[in-house]
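Below is one structure, written out as structure tokens, with a few remarks after it.
Only a single protein chain was left out; the remaining protein chains are all shown in position.
In this document, chain identifiers A, B and C correspond to the written order of the chains, with residue numbering beginning at 1 in each.
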Amino acid sequence: MNEFLQIKLLGIFSLGMNLGWALLMIPLLPLLGFLSLGLFGKKYLKQSAGIFATLLLAASAFLSLHIAYGYFFKYGKLEGAYQKIIPIQFTWLQFSPGLSIDLGILLDPISVMMLVVVTFISLMVHIYSLAYMKGEERYPTYYSFLGLFTFSMLGLVMASNIFQLYIFWELVGVSSFLLIGYYYDRPSAVAACKKAFIITRFADLGFLIGILILSFYGGTLDFNSLIEKLTSTNSTEFKTIASASFVGISALTWALVLVFIGGAGKSALFPLHVWLPDAMEGPTPVSALIHAATMVVAGVFLVARLFPVFSMSEVALKVVSIIGIISALFAAVIACTQTDIKRVLAYSTMSQIGFMMFSLGVSGQAGESGLGFTAAMFHLFTHALFKALLFLGAGSVIHFIHSNEMKDMGGLRKYLPITHITFLIACLAISGMPPFAGFFSKEEILLAAYHHNATIYWIALATSGLTSFYMFRLYFSIFWNKEYIAHGEVHGEGGFVMMMPLILLSLGAAAAGFIPFGHFVTADGNLLESAFHLQFSIAPVALGLLGIFTAMWMYKKQNNRPDTIAHSMNSFYKLAYHKFYLDELYLFVTKKILFNLIGKPAAWFDKNVVNGLVNATGNSTVFISEKMKGFQSGKVQQYAIYFLAGVIGLAVLFIYIWK
Amino acid sequence: MSGSTIIFYLLSILTLVSGILSVTTRKIFRAAIFLLFSLIGIAGLYFWMQYEFIAAVQITVYVGGITVLIIFSIFLTQQAGELLPKQNKNRVLFALLAAFCGFALTLLQIIQHSFNKTLESPILPTMENIGNQMLGIDENGFSLPFEVVSILLLAAMIGCIVIALRSKPTTV
Amino acid sequence: MMEPGLNHVLFVSTALFFIGIFGFLTRRNLITMLMSIELVLNSVNINFIAFNKYVWPHKLDGLFFSIFIIAIAAAEAAVAIAIIINLYRSHQSIDVENTEDLKF
Partner (left out) sequence: MNLTLLILLPLLTAVVILLMRSSVQVKWSALIGASAQFILALILFFTFRKERALGNASQMLFEIQYKWFPSWHISFHLGVDGISVAMILLTAFVVIAGVLVSWNVEKMTKEFYLLLILLSLGAYGFFISLDLFILFFFLEIAVIPKYLLIGIWGSGKKEYAANKLALMLMGGSALVLVGLLGLYFGGNENTFDLLLLSKMKIPIMVQKICFPLLFVGFGVFTALFPFHTWVPDGHSSAPTAGSMFLAGISMKLGGYGCLRVATYLMPEGAREYANIIIVLSTIAILYGAFATMMQKDLKYINAYSSVSHCGFVLLGIGMLTKTAIAGAVMQMVSHGLMTALFFAVIGMIYERTHTREVNEMGGLIKVMPFITTVLFIVGLCSLGLPGLSGFVAEMTVFMGSWQNPDPFHRVATIAACMSIVVTAVYILRAIGQTAMGPINDRYLSLQDAKWNEKLAAIILIAGIIAIGIAPFWLNDLVTPAAEVIMQKVAGK
């Protein structure tokens, strides 16, 4: 091997050499796409760039399916429990003995599941974009950014080292930045991409400090050994991190909460969510990929990855569940009032992520109590499918109508039949209607919450009702409501290339719920048989139906009911419509406080005080010499007087004073 | 009170009074003449101290040479009969103060210090002794300073000529 | 009145010295300043001779120094007058107040 890359082929042979390389190829193929399209795309590939990238990703998706099959059904299990396998790892940067950033691949149920989700959704988006983005000026660039994102996301989910996760975490952030800012000449897109990056960056600060704390006490950055050291209550590492405290809170909790802040930023949880709605400025397929299905769930993934450690700290878990439930409810309320269809979807994403988060928060580590964990992962999986579907459907609508606003839509079911059906399936799925995917996963979440914390359960139940309301509000507003009046030429749906991903995803959204998820993904790797309680699911389904019928009543036909209702809760409606003025608050904090109270004084201080001191040194030198040059008057007799006075003075000095 | 004492005092008075007049009179030619008298008085003092050779040199060089040189330069540069410009009051006051302080300080030192004459046998400043030592190269000889002074004089002469030469108009 | 000795002579020379200084400081004409300098030099000469006579009569060093000083004074006077005349040519004046070109 290369002398630089001392790749430790841990068990790569036990997987079979081909499988090892296959594993490596999964992230490397999108990277290849990024590099080749980024460097040569504009010149050589042009319109074939999309096909090229799609083929690479198809290969990658195929390989990850292959790996998933192998892992779940062939070699992943050891004595009934799924193992964490690290087939590839090499030292990337050694800080000190024991503390190093190792790049590697960690296979365990969640990473393999994420592998499949990421590559599959990404492939769908690639295919969809072939038609959707056709004719764009920077078509190859678009695909190269998609490649970069997919690579980073894959690196993130397969990370074997917390710092590796951080590295790819930043990379997905930047690819999201690049893709949101894809329409670079729109000022709103530029503002949105900056906002997204800066807010997640702010959250990453917490993540970074959390990593620093964990690494200091854990003495390692490697996930496996970190988890091992910090979860056994007897280890010295655990004892020190649990006993070390700052402001009365243990270092462990601090570290986990800080890490969670990082996750909350990326997953757009309250109150760090403000970037997500604005991020909808990006191309719609990108929103489907990054801001619905994959990147935004990175926070959930992070908490799940460190879940054994989280489960050691009650407080940290409590924070996770509280933030999760607040986000879920908060976003759902806002989603009911928004009129931009992508923004509704964005808030719905935030709400669903809130579901996953509090589900993790109410979970325990082992056995039955780990239901929350499984449920969160299950919901992550199903949500990826139906939310991507929703976004792609929305994209298809926007593609047809060239607008994001609900008021421009209505009655589109005749023009977009396939979109209509798939969108309906997705809406049913997200509303938790049996037998669609969302029903099963949401059911498990609610069950986990019910067992753990009644308050959370009731709020979650209410939120799930709201969910079906706003989703069907969306559905009816787009496809029913008023009749669509076509202006000029009407082109149909995007054709097969655009419809195929919708169909595939709707199949997934319809059927994914039947996967016995507890068999594969559990907190402790052991099998978890989730019992299905019929009586338990009555309440959520009933509430969901209520939501749907309310939406139908209000939006199926054009009428003034929505306005009346909005009018009757005037102030609250306004509050929700303006997203509870959080954006304004952020603007106030950044513009007023950061810029005006810190930035400006700092710049002023530098210009006037520090620089002024330097200039003052120079000026005082000039001033003094200006004064001193008067002595050099050219008048001989003056010199003589000074001289004489000097002589007399020195004489007196030497004779009488310094004898 | 011997004759010698009276002569000393007379000479001192002549020297100092004509010195003072020389630096205060506002007629430049008179200043030169007072200077002449002062120098003569000094020569008298040398005679009084029985240093005849140096007294003679004083008269020839100073009285005969330098004063004449000065008078010539007065003729060359000055309109005759014109009063010298007055110095401003402050300057005079400060000069007086400085001169007086310096004078008082020096005098105080002179009075407080007692000079002791050596006990070794004196050498008389006769022409013979002076001549031998001036050109002697033994340890009492002064031939090196003598030569240095001669070179200095030469340099001064050349310098005078160079400085006083009317610079030619540079026409190339 | 006392018998004059070293101190008396030194008194005369000191007085003459400061008369010269005073003249140098107050005169505005360069030639009269030169005269003041001559007075200063002469007062020094008197000192040399006086010390030679009253303190170290066994040597002739003081006398020689006087001789050299006289020689140098002569040279100096010549150079000074050359400078003064040159100055007069260029400035049409030998007032010291006008000769202050050599400054900052």
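By definition in this document, contacts are C-beta pairs under 8 Å (C-beta built on N, C-alpha and C of every residue); 3 or more make two chains touch, one makes a residue touch a chain.
This one's a predicted model, so the numbers in the text were calculated from it and none came from an experiment.
Asks: What shown chains does the left-out chain touch?
Replies: A
Asks: Which residue, A:454, A:565, A:603 or A:653, contacts the hidden chain when the whole complex is considered?
Replies: Hidden-chain contact among the options goes to A:603.
Asks: Using the touch definition up top, pick the residue from A:181, A:410 or A:518 that touches the left-out chain.
Replies: In the full complex, the listed residue that touches the missing chain is A:181.
Asks: For the chain that's not shown, point to the residue among A:108, A:204 or A:443 touching it.
Replies: In the complete complex, the chain left out is touched by residue A:204.
Asks: Using the document's contact rule, name the residues of chain A that touch the chain not shown here.
Replies: Missing-chain contacts on chain A: residues 4, 42, 91-96, 99, 101, 163, 166-168, 170-171, 174, 177, 181, 184-187, 189-191, 193-194, 197-198, 201-202, 204-205, 208-209, 212, 215-216, 594-595, 598-600, 602-603, 605-606, 610-611, 613-614, 618.
To be clear about the criterion, only the chains that are shown with their structure count from here on.
Asks: Which label fits the chain touch graph of this model best, line, ring, star, complete or other?
Replies: complete
Asks: More C-beta contacts across A-B or across B-C?
Replies: Spelling it out, more C-beta pairs touch across B-C than across the other pair.
Asks: Report the chain whose mean Cα position is at the greatest distance from that of chain C.
Replies: Between chain C and every other chain, the largest centroid distance is to A.
Asks: Chain A to chain C: how many Å between their CA centres?
Replies: Result: the chain centres lie 97 Å from each other.
Asks: List the centre-to-centre spacing of chain B and chain C in whole Å, with centres computed as mean CA coordinates.
Replies: 5
Asks: On chain A, where are the residues touching two or more other chains?
Replies: Only 637, 641, 644 qualify.
Asks: Hunt down the residues of chain C that sit against at least two other chains at once, touch-wise.
Replies: In chain C, residues 21, 25-26 touch at least two other chains, as defined above.
Asks: Could you please specify the touching residues of chain B with respect to chain A in the complex?
Replies: 91, 94-95, 98, 101-102, 105, 109
Asks: Touching residues of chain A toward chain B in the complex: what are they?
Replies: 637, 641, 644-645, 647-648, 651-652, 655
Asks: Which part of chain C faces chain B closely enough to touch in the complex?
Replies: 1-4, 6-12, 14-23, 25-29, 31-32, 34-36, 38-39, 42, 45-46, 49-60, 63-64, 66-68, 70-79, 81-86, 88-89, 94-95
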